[in-house]
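Here's a structure for you.
A single protein chain has been omitted; all remaining protein chains appear in their positions.
== chain A ==
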């Protein structure tokens, strides 16, 4: 599971859908890895538009990184050299940082989901469907 993906998933329980607390999930006991991957600035730019930056800051803090700037970098251009550095940092954070194992907890209902073999599992037990 890429760090990026933490920004797109929330609690799957239907009664949590209206709750502000069901996103982002709270990440704990996470085993992280760095997976080298090809730098694709267009991909990073496209994804940046779709990111909820507050959630990025929050999840990064869950994972022990408290140095994420509070404001989302805007208007980055892959052609500009200064922007390149930021885009590469974002690539490293969003795409190359992967969670191999860990727990994702919904702050609204308290349900715990697991990340197993780097694949997040959002299946629900019978009493939550």
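Everything that follows uses one rule, which is that contacts are C-beta pairs under 8 Å (C-beta built on N, C-alpha and C of every residue); 3 or more make two chains touch, one makes a residue touch a chain; residues count from 1.
By definition in this document, contacts and distances are computed from a predicted model.
Matching "37S ribosomal protein S10, mitochondrial", "Tumor necrosis factor-inducible gene 6 protein", "Exosome complex component RRP45" or "tRNA (guanine(10)-N(2))-methyltransferase" against the UniProt entry of the left-out chain gives the name "tRNA (guanine(10)-N(2))-methyltransferase".
Which of A:30, A:47 or A:60 touches the hidden chain is settled by the complete complex: it is A:47. In the full complex, chain A touches the hidden chain at residues 1-2, 4-5, 7-14, 17, 23, 37-40, 42-43, 46-47, 50, 52, 95, 111-112, 114, 116-117, 119-127, 129.
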